[in-house]
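These notes concern the structure reproduced below.
Only a single protein chain was left out; the remaining protein chains are all shown in position.
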Amino acid sequence: MILEVDGLQIHYHTAGGTVRAVDGASFAIPEGRIVGLVGESGCGKTTAVRAIMGVLAENGRRAGGRVTFKGKPIDEATTKPLLWRDIAYVPQSAMSSLDPVYTVGTQIVEVLTKRGRHGRAAARARAAELFDLVGLSESRLGDYPHQFSGGMRQRAAIAMALALEPSLLLADEPVTALDVIVQRQILDTLRALQQRLKLSMVLVTHDISVVAYLCDEVVVMYAGQVIESGPVREVLGRPRHPYTMGLRNAFPDLMSDALELVPIAGSPPDLGDPPPGCRFTPRCPFALASCSTQAAAIGSRQDRAHVSACLRDGEADHLRTSALDPVTWQRSSAYATS
Amino acid sequence: MVDAPETSVVVPPRRGRGQSILPVLRRMAAMPLKDPFAFMGLLIYAQFVAVALFADQLAPVDPLEILFTQAGKVAANVAPGAEFPLGTTNLGRDIYAQLVHGTRSALAVGLSAAIIVATVGTVVGLVAGYFGGTIDAVLMRIADMALSLPFLPFVIVLTGFLGASTSNIVLAVTLLLWPNSARVIRSQVLSLRERAYIEAARVTGASHRRILFVHIAPNILPLSFVYAAIAIGWAIITEASVNFLGFGDPTSVSWGMMLQDAFTSQALSRGQYAWFVPPGICIILVVVAGFFISRGYEEVFMPRLRGR
Partner (left out) sequence: MAALVSVRDVVKHFPVARSLGEVVRRERPVVRALDGVSFDVGAGDAVAIVGESGCGKTTLGRLMLKLVEPTTGSITFDGSALGGLKGPALGAFRRQAQLVFQNPFDALNPRFTIYRAVAEPLVNAGIPEAEHADRIAAAFRRVHLPDLDRYLDKYPHQLSGGQLQRVVLARALVLAPRFLVADEPVSMLDVSVRAGILALMREVRDAMGLTAIYISHDLALVRYLCDRTLVMYLGTIVEDGPTGEIVRRPRHPYTQALVAAVPVPDPDQSRAPLPIKGNVPDAREPPSGCRFRDRCPHAFARCTDEPPPLRALADGHRVACHLEIN
């Protein structure tokens, strides 16, 4: 495992109180694999990744848990020297994170010379190499970010992230704002890069189709916690947690002729005052009385590759069949009060 | 999906739910409580307003009346004392009375300039920003021309042509100050115009007038306020400067005139500080107060300026 996150807790201190954006998340990234970190907005996936990189907002604090990179524990203080060099980060809307005042080439060269201790000439050569790697023409190194299209800017941001040959790439919603054809091209580029450079990758997204396309493994987060994780085929094909089952229903499949969309009633809980027990309870059609007081711990990945945090994990196969029926989803208490 | 059952609840007609301007006014009233500088500014303003209102009671002497001593001579350059708190001018006029009555002139100038600048600036900004096209181009060219004029020289020239009166000074000041607020308001309107809810208003059939007054104006009015507060300070300083330079109305009672008088009668060489220091302080106080108030409202209505 190149990266291990254990019981991570990130709190934001706001005027309205403390928001527990990440509340006990545990997952691991195997070396050389692409792992998708998936969940809806507010589930904590972006916060978790920012915390790993040590680039949290000013009012965010790591309140607990351990992050281990290549066997060594890291925290906000120790990540700084690792940034760019061993762990690279492509933030959300990387397209707007490129400085509009400098040419893209200049920005890459700056990364290479300031943090990589390359000489200027070597840096320029490497910048050209990087552009080639991500599928951009070398002649565009002298262009400014506004002269690039959205997809090209994203490629440039990826090129910058790869400048110092990191072993781990954290990409936050890298294709969300892009058109579908460009999106596919970027995803293909990421896959090619991963294979060529033997990178480990974490892809944060809300789109399980993207995860299905690109990722080997997937970690599902809900309301600040990891509720399921495992190989992509397992988690998407045979989900064990009711949330994942519901999520699957909520994505219309282009190719299927079935024309039923089954929504999950209700909305995620307020993280300023999280409920005890399992946080999905009000929206879960399979909730037991004990679910609102006692949360299941996610299983350890030592025993099994595919784990889920559900008290009824043993009945997962049965629940899954039931989840395919739209009527089942009307049994949640959130549906009753909607 | 099962249709929700028809409810037979009768919803009573609610008149005027959610006045959009009320929360804005409430916020504007609450602001000074949060910003100590603005609070002080408001206190200072309040004091000056009180002085202006009760000037006759506070200083029952005619500020332009030449006063005589018991012995029948002109009570010139009397030092501050019991009878004359700030002394007298070289022509025997009560300085304290001039200071107090001068408040009226200052506030009148400041407030009338502020109101006119705010009104003209807002209307121009709204019209130019909303309608765009030729109207916008024409209005902004006029604004540019006004902005390119040097301030004090223009005021002096205008009063030279039209006559040296306080109202002409106010006119000159407003002619030069309206473009600033107009431009900022216009750019606010430009960005508001693109918002989805303005488009929604159009789609739901709202007329241009309705969109301007109901949807856009409430978002703009706080800005008008900010610029009005700024205009007060500018107007007062300009009036004082014009008067000090001798281009103002010599029969007016104002702080600027006091400074002019003091200067031309060489009060400094006589050490007559009580003559020119008080009006100078008053001018500074009013302008600074205006500045802090406008800063306070700026923070409320454009919160990007708030520190993280």
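Some points to look at:
Lettered A and B in written order, each chain numbered from 1.
The criterion applied here is as follows: contacts are C-beta pairs under 8 Å (C-beta built on N, C-alpha and C of every residue); 3 or more make two chains touch, one makes a residue touch a chain.
These figures come from a predicted structure and were not determined experimentally.
Among the residues B:A52, B:A118 or B:A201, only B:A201 touches the chain that is left out of the figure. Only one residue from A:G237, A:G272 or A:G314 touches the chain missing from this view: A:G237.
Here one chain is not drawn; of A:A250, A:L288, A:A305 or A:A336, the residue touching it is A:A250.
Although one chain is not drawn, its touching partners on chain A can still be listed: residues 40-42, 149-152, 179-185, 187-188, 191, 206-210, 212-213, 232-233, 236-237, 246-255, 257, 259, 261-265, 267, 338.
Mapped onto chain B, contacts with the missing chain fall at residues 1, 3-4, 6-7, 9, 11-15, 17-18, 20, 23-24, 195-197, 199-207, 210, 215, 218-219.
Assume only the chains that are shown with their structure count from here on.
Chain centres here are Cα averages; for chain A and chain B they lie 54 Å apart.
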